[in-house]
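See structure below.
Removed: one protein chain of the complex. Kept in place: all other protein chains.
Right after this comes subunit A.
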Amino acid sequence: MTSAFTSFYRSLTRHKLFAALNIGGLALGIAVFLVLSLFVRFETGFDRWIPGADQLYVVQETYHMPGYPETPSPYTMGNELLQLRADYPQLQGARIAQMGATVRQGSSNTREAMAAVDPNFFALMRLPVVAGDPTRTLADPDGLVLTQRAATSYFGPKSPIGRSLTVIANGTTYTYRVGAVIADMRKDQSYTSELFVPLVASRFANEWFDHWGSTSLVTLLRFPDRAAARQFEGELARFAARRVFGDDIKKGQWEQSLRPLVDNHLYAASDRAVVTTLGAVGVLTLLIAIVNYINLATARAGLRAREVAVRKVLGGTRRSLIRQFMIEAMLTVALSALIGLALTEIALPLVNAAGGMSLHLTYVGTDSVLLLLVPLILLVGMIAGLYPAAVLAGFRPAAVLAAARAPGGGRAGARVRAGLVIVQFAVAIAFAIGTTVMLAQANHVRNADLGFRRDGLYVVRSLNSGSILPEQKRALLRTFAALPGVSHVTLAQNAPGDQSVTNFSSIYQPGMQGIRSPSLMDVRIGEGYFDTFGARLIAGRQLDPSRPSDDMAQHVKGSTPAFNTVINRTAVGLLGFASPQAAIGKQVDGNGMMTIIGVVDDLRFRGPREAIAGTFYRYDSRPLNDAFITIRYSGDPQKMADAVEASWKRIVPTEPFEGRTIEENLYKAYYEQDTRRGRLFTMGAVLAIAIGCIGLYGLAAFDTTRRIKEIGIRKALGASTRDVLQLLVGKFLRPVLFANLIAWPLAWVAMQRWLSTFDDRIGLSPAYFLLASAIAVLIAVATVIGQSWRVARAEPARALRYE
């Protein structure tokens, strides 16, 4: 055993380059694998840590209407749970309505996330309790449950139980009494909030709360098992027939189903695809590193053939030799794993920063990383050790001592190594293509025409608290418009990256109801909306505040004449007009009679993944509730932000200010997650390619060393340096080129699928494939050529003396 350790130590120090490549490459692979498996565990572990989470289900709704997104929405009407309970008294459920609220302490106002929940919420969602009894607390209409963070922030280190807190929600001031404290929210949790208050209808129900077709909150149900949940899903159809279907919602247009809470986070196929892909990147990178390791280990074993031959001559048995090689392999892999673990610890803070996560390694318990690493060490060590051990121990000593080329495991060995290089580079090239396509798509999303100019726009998002008076809104609009550099200001229900109210209505040309009645999104806008965004008017005219028929405020419900609306380009097609021009002056019905007076080009206010909804815009001269102010300005963004905030504090001193540039707003709402995941993918892909190159480098180093004498012979026979270079580089290029044949279809299918999750996307051009492959080939040539050059140039006489 001691001699095995000595031999291990010496084999490390004797072939320093090989040892470094071997151990470093595998360590890097293990690190990438660990980081990405932590990511996968994080993403797939959402809510699973909550006791009894697998018994919880979210009621979701799907609309089947033209123009309306078919994706299920996990929100319901406010009082659905009460109606369900009336029909199914045994049913267990709780509601959660998430909102923003302002906490007032003296003169300081802080915006917090608040949730209004049924008193039994914490009996279903069993979040860890720090103090008090949440369920009993919420039985009191003024009871308040806080997270530890909120408790400490408002009451310091002393116990908050029994203390009171002033909270402004929907414009009304309440005094709540703290009854319980729960643990801080986690990042792997679907439904989070800092403050939890009882869901009192008189406080939190709006005009839509009790209307089918509206979505006010999340309805959670609990079932003992999946079968019971599935059975109840069948009941939901009968429930809808009894309670829901009627004039507003017709059978076939709408259905409800149950979404397991634990599936909630990765419910979208595109999200699951990203997590699967990143998981695959981790596994494949590890695979590349293992392939590398085995490749280099078997190659290196050849260089030790003489040592083996001598040991055999001196009486070493096959068994003792195999044991020696196995121990060496295990020790090397263990060393790699240790370094990989260290690399992971070093990388995690960076990865967390880049990916917006809270990944960490656990060493003890059921989550222990060692449970993953130890079998990995044994397995890799076994494979990596067994092959060279068997090959080397099988060498015939006489043949080894007499051979011209140093043995490298024979023809079969060389073929296996070439095959492994192909696998490795196929994966690496597929990653390179994936990275290229993702970067191109990201670039496209950054620069795509959204229908409006995205620079020089600033959005004020803090008008939603409900406590801002109409006069204050008017004053804000006036003041912002007067700021230096501001050209337009508008108040509307949406802004790029934001929408407060999303209403869809079935709109149709007279006589076309039911035949062609698409769901169009209803957006209410204030003055200057299209000018602020720089939207392109493609037919007709804009809504004009000076014309009474353009203003909803002056329109009496049910009266004629019809009021005027502007629709977008998508709506033109959905309504069945031949051209934007053809729509002008036409009347449409479904939400009261409306006359189309203008068509604007599509405005992409939502993310690149969502299709643009057919939209009709209506002007309202009254300051809208639940709205956003968007400002068009020129000049320094920071100065503008400061000026806007200063004006806000003067006019609405009681409400905290929140504002962003549109670029930031879009990024936070739609691009951030893709960007972060893209970064993770790129990191993984770059490292996978790097590990592949380490392998190729090592193999090239090994092969050229082994062939020094042969090269001498070839040169003596008249081969020029160029001939030799061609020979050596060509040998390594062939498998790399062949790898392209495998990589291209793989990458094509994968990237086609990925791109299909975007509505606004680039085409999958061969250029990305050629570029990525060219880069891979270049890197491969650069990796090999240094060594080949050195050997190809050497004096043949020296090479011929080489042993």
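Please note the rule applied: a residue touches a chain if its C-beta (ideal position, glycine included) is under 8 Å from a C-beta of that chain, and two chains touch if they have at least 3 such contacts; residues count from 1.
Please note the rule applied: contacts and distances are computed from a predicted model.
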{"item": "From \"CbbX protein\", \"Phosphonate ABC transporter ATP-binding protein\", \"Peptide/nickel transport system permease protein\" or \"NADH-quinone oxidoreductase subunit F\", the hidden chain's UniProt protein name", "value": "\"Phosphonate ABC transporter ATP-binding protein\""}
{"item": "From A:Asp133, A:Asp531 or A:Asp723, residue that would touch the chain that is not displayed", "value": "A:Asp723"}
{"item": "Residues of subunit A in contact with the chain not shown", "value": "399, 402-405, 411, 709-710, 712-723, 793, 795-798, 800"}
